[in-house]
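Removed: one protein chain of the complex. Kept in place: all other protein chains.
Chain lettering (A and B) follows the sequence in which the chains are written, and residue indices restart at 1 in each chain.
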Amino acid sequence: MVRKDLGFQTICHLVLIIMSVLVLFPIALLFISSMSPESDIIKYGYSLVPKSFDFTAYKYIFKEGSVFHSYFITIIVTFTGTIVSILITTMLSYTLTVKELPGRGILSFLVLFTMLFSGGLVPSYMMWTTLFHIKNTIWALLVPNMLCNAFHIMITRSFFQNNIPPAILESARIDGMNEFGIFFKMVLPLSTPIIATIGFMKALMYWNDWTNSLYYITDKNLVGIQALLNNMLTNVKYLAQSMDASSVATDVANIPSLSMRLAIAVVGMIPMIILYPFFQKYYMKGLTVGAVKG
Amino acid sequence: MKKITALLMMAVMLVSLFAGCGKSAQKNDAKPENTSEKTTEVAKNTESAKVEKIKIWVPTSGKYDDIDAVMAKVNEITRAKIGVEVEFCPLQFGQWFGQYSLLLSGTEDVDIMANYGGYLNAYSQGACLDLTDLLNEYGQDIIATEGEYLKGGMIDGRQYAIPIYAAYAWNMGLIYRQDVVDELGLTDQVANVKTLEDWEPILAAVKEAKPDMTPYVMNTGATASNFQYGTWDDLGNNYGVLLDGGKTSEVVNLFESDEYARLCKIMYDWNQKGYSSKDIQTQTDGFGTLTQNDAAFSTLGQTDFNTKFYQTTSIGKPIGIVMLGDAVGRTYNNVTYTVMSNTKHPEACMKFLNLWFSDTELGNLIKYGIEGTHYVVNGDGMAEYPEGQDANSCTYHLGASVSNTVAIRWVTENPDYVKLLNDANSSARRSVALGFAFNTDSVTNEITQLDNVRAKYQTGLETGVMDPDQYLPEFNKALKDAGIDKVIAEKQAQLDAYLGK
Partner (left out) sequence: MKKKNLSSRLKKYWPFYIMALPGLIYFFINCYIPMSGLILAFEKYSVSGGIFGSKKIGLQNFKFLFSNADAWIMTRNTLLYNLTFIVLGLVISIMTAFLLHELKSSLSRKVYQTVILFPSLLSVIIVSYLVNAILAGDTGFINNHILIPLGLEPVSFYSEKKWWPFILTFVHFWQMTGTSCILYLANISAIDTSLYEAASIDGAGRWQSFTKITIPCIVPTIITLTILAVGKIFNSDFGLFYQVPMNSGAIIDVTQTIDTYVYRGLLNTSNLGMTAAAGFYQSVVGFCLVFFTNMLVKKISKENAMF
């Protein structure tokens, strides 16, 4: 038994190591190339062993924009958005698992329907700006298309259906616990694995989102990190192609566009990589806590 | 459980914090709106104290942190001269392209809109106000400056857009590294280059002597086609063109023309001989970036009187050009200003555009900021950053303008730019189709299909990666199937109507 287990563990490690190498190799290439002089890449190609180092692109990124302010905005938005949306998502999903609930089928259908049909960008832009006036407010980063989506509702629902034994809830009801108490004191603690997972996916969504900022924000103080970097990317691209003989174009023509792109990717990733282990501690705990109790 | 409660509390606190934040931001945002409404009301009541407020949206790659101070100065001028207050809403280019179509949808507070890359989409959505009468009444300076080239903003004889006054006369040309040519002793030979065929021996010599330098690359990377700036007049899109820069009004199929086949063959030949990279069709960097790193020698592009000077200063290496044919004046609507069709202040918009076109002080202010703070004028009468400031530390440098003749030039620019520009624009031969705009409404289906066919073949053929003997007939057959003949017939009919035939 023990020997067999050792063999299995080895296979596990082997497969996962191969996967990790496949993942890490391009990212290593990215890191190293972002720190190489542009001329080296153009002349000698991409390489894991750089001939020399050059940080012009990073200098430009940190000098140009308010990178740290944007980090701050994004972290706040990610944190707040994730918590609020976990709450909304779990409450709605839980409701959809209550078998006897009148209208349950219709509600599920209405939720699922939003995943299939969408009115498109222009109508929702019109609504958010003229009806709710969210342009240049923090709400624009938190709410449109981000707070809650049908996909997360559906997978959370299927987790609840699967892993919360109705008998436990029934006995709590008999003990006189009200439905809110049951949800917060019984259902949620039993569901830490899915809360951790949804939370992670939400956080990732908020972290990576730049479109809301692109559409709804013109105030520089509210631009998140991904939007800031994305702006830099398109600006550099535009200027590199511009035939426009303006004074501005001449100033910026010396930016290394190739290493810039790669450096931008690195700058966008780093805080998440730094923050991830802290988050993972809770995430892993969430997974195991659910397992023991369930 | 405690943790969950604590987290929730925190979230609630954060949200309420931001709700406050949001509200205050909204307030700030709403303020000018209210006052503008008020002022119009006041203006309606008392005709004498009429100050209209307009909002103008422009993209920029410059700086605008200090925009409030600059706008205060701008408004001093505009209030006194035309009774208008203007608010500039600059967006960075990246954001601009994301928000442009949304701004056009008509929900936003927009009076004047800058359009980059043509205004026909705005027109077909009904977003452009007919400016014909306003222009005649309030736009005399614009008419005087632009003359016939103003037609670039016309559709069916009505003025819908004001194109900026730019270099209208250009042709396709070769752009190359002058220092390399001189070093290899090819200067005389280059001076005699008249056609693309003549360029081949030069490329051969460069390939031989400079193995690290790709002799031929695409001008802007794979984002634009290799013959984007052709010798023909493309009449808005390349389905149906006038050959030789619009000498006659016969609309022909470019892709079936001998000229196109010739160009593709040359490119194929160059690619086969290794003058261009095997990956040229997915080239990510432009000629500028590549040649800065000594990785590229020459390219094809739009060349005009200023290309040599501009490329030399912006790239920082000596650049030469060979124009393949004479410069031809063409319809220009790449950068235009339009007035939104739902504006409440049409007259004010036109008055302001006209003043911006003609007033040097205003032009300088908007473009470079306040003299002494954001720029200084040097001994040669050119503008530059004040002592100790540069492109990064400067707090205002919008760069936007409507006329290239009014504001003073920046220190990196050609000192004779205005004179040369006026000469070039007025002396060049003009395409017979100057001012023609193709209305695609009746052939939208065909165009979506044609654009997809083009995506498949055009770059490959024009960069010489695809063998024209095999793929050019295939390309043409696919274009025919997608209905290119219908589009060309429609274009010819519209052009004939335009020329009054």
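Please note the rule applied: a residue touches a chain if its C-beta (ideal position, glycine included) is under 8 Å from a C-beta of that chain, and two chains touch if they have at least 3 such contacts.
Owing to the predicted nature of the structure, the values given are computational and were not obtained by experimental measurement.
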{"item": "Among shown chains, those touching the left-out chain", "value": "A, B"}
{"item": "Contact with the hidden chain (one of A:V67, A:M154 or A:A172)", "value": "A:M154"}
{"item": "Identified contact with the non-displayed chain, of A:I75, A:M91, A:A172 or A:M186", "value": "A:M91"}
{"item": "Among B:N136, B:T187, B:T248 or B:T282, the residue in touch with the chain that has been omitted", "value": "B:T282"}
{"item": "Those residues of chain A which, in the complete complex, touch the missing chain", "value": "8-9, 12-13, 15-16, 19-20, 22-24, 26-27, 29-30, 33, 41-42, 44-47, 87-89, 91-92, 94-96, 98, 100-102, 105-120, 122-124, 126-127, 131, 143-145, 147-148, 150-151, 153-155, 157-159, 161-163, 178-180, 183, 193-194, 196-197, 200-201, 204, 207-208, 210, 226, 230, 233, 261-262, 264-265, 268-269, 272-273, 276-277, 280, 284, 287-288, 290-292, 294"}
{"item": "Residues from chain B at the interface with the omitted partner, ascending", "value": "101, 104-106, 120-121, 124-127, 222, 237, 277-279, 281-282, 284, 340-342, 440, 444-445, 447-449, 451-452, 455-460, 465-466, 478, 481-482"}
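Just so we're on the same page, only the chains that are shown with their structure count from here on.
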{"item": "Rounded Å distance, chain A centre to chain B centre (Cα mean)", "value": "35"}
{"item": "Touch list for chain A against partner chain B, complex", "value": "38-39, 42-43, 63-64, 76, 79-80, 83-84, 87, 121-122, 125-126, 129-130, 133-139, 142, 184-185, 188-189, 211, 214-215, 218-220, 222, 230-235, 237-241, 243-254, 256-258"}
{"item": "Parts of chain B lying in touch with chain A, wherever the complex brings them together", "value": "1, 4, 7-8, 10-11, 14-15, 18, 21-23, 25-26, 29-30, 60-62, 65, 89, 91-95, 97-99, 101-102, 105, 107-108, 167, 212, 220-221, 223-224, 284-286, 288-290, 292-295, 301-302, 306, 310, 313-316, 335, 367-368, 383, 390-392, 397, 399, 401, 410, 412-413, 417"}
